[in-house]
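As you look at this complex, bear in mind that one protein chain is not there, while each of the others sits in place.
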Amino acid sequence: MSVRVLFFGATADVAGKRETSIDLGGNSNVGAALESVLRDQPSLQSYKLLFSVNQEYAELDTSISDGDELAIFTPVSGG
Amino acid sequence: MSVRVLFFGATADVAGKRETSIDLGGNSNVGAALESVLRDQPSLQSYKLLFSVNQEYAELDTSISDGDELAIFTPVSGG
Amino acid sequence: MDFFELISEPIDITTVARRVVPPECGATVTLDGYVRKFTKGRETLHLFYEAYEPMALKEMRKLIEQAKRDFEISNVGIVHRLGRLEIGETSVVISVAAPHRKAAFAACEWLIRELKRTVPIWKKEVYADGEVWVEGESEPPAVAGG
Partner (left out) sequence: MDFFELISEPIDITTVARRVVPPECGATVTLDGYVRKFTKGRETLHLFYEAYEPMALKEMRKLIEQAKRDFEISNVGIVHRLGRLEIGETSVVISVAAPHRKAAFAACEWLIRELKRTVPIWKKEVYADGEVWVEGESEPPAVAGG
């Protein structure tokens, strides 16, 4: 299955892109997706990371399905 | 001695004027001035009244001197 | 950069809020008080504010001085409008700028509470069938020196 991955702010700068796509086996979750992303982008490991799936905050054990939108970002700093 | 007396809002409406002048003996205070005012304006007695002398809040025992400015008004309602 | 004013023209709150901003600050909290259409179910047509102007300005100055002693704030602006106000028009604006917003919130809330208690301004509500000078609900200020 295919998952769209979005980066913002610091994670976009580190990844050198704002968006990518990863392929995962069935019954996957955020943790498995993150492992896949970190293989390509090991520098992201030094950041505190937050996640969302389909624009809702998620944790490492949040499940992911085909076509989902995963976002990986640092703690927010708006305001 | 002569004291200038100012009215505002409800007290000005009741007194039918915004300003008057009263004559008092020496060593007077707000209480004595109020008695003098109430003789002319007995309807003021039904109001909760606050006082200032020379634009500073005052109480009945605050002393008054010749030329002072006494104001008599109801609790403030600005804002 | 503090200021306190009594004016008879409409109040522009952006202008008030901006005038208190110093470069080191991060947040301004603004209280915008305005004419209510209904008070206890009775419809107000318009309002009229009257002040004992020189004393009101003295009391506003005291409030700002006290707020700057008690809260970690940079600047305060207070503008109160006088005369006739239509429904929805701003009667008072208090803006407080501070490096950290917590102090700005606390000081702004303290300032409006104290202003309603101590600054000699009176509000007259005008209804279809009459008018009433509103009596303040708060205790009068303690007198320093008695």
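When the chains are written out, they are named A, B and C in that same order, and each has its own residue count from 1.
Definition applied: a contact is a pair of C-beta atoms (placed from the backbone, for glycine too) under 8 Å apart; a residue touches a chain by one contact, two chains touch by 3 or more.
No experiment lies behind these values; they were computed from the predicted model shown.
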| item | value |
| --- | --- |
| Neighbouring shown chains of the undisplayed chain, as defined at the top | A, C |
| Selected from C:6, C:31 or C:51 as touching the chain missing from the view | C:31 |
| Listed residues C:5, C:53 or C:109, member touching the removed chain | C:109 |
| On subunit C, residues whose C-beta touches the chain left out of the figure | 12-14, 17, 21, 23-34, 36-38, 87-88, 101-102, 105, 108-109, 112 |
| Chain not shown, touching residues in subunit A | 6, 8-10, 13, 47-48, 50, 52, 55-59, 61-62, 71, 73-79 |
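The definition used in the following text is that only the chains that are shown with their structure count from here on.
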| item | value |
| --- | --- |
| Centre-to-centre distance between subunit B and subunit A (centres being mean Cα positions), rounded to whole Å | 73 |
| Of all residues in subunit A, the ones touching two or more other chains | none |
| Set of subunit C residues in contact with two or more other chains | none |
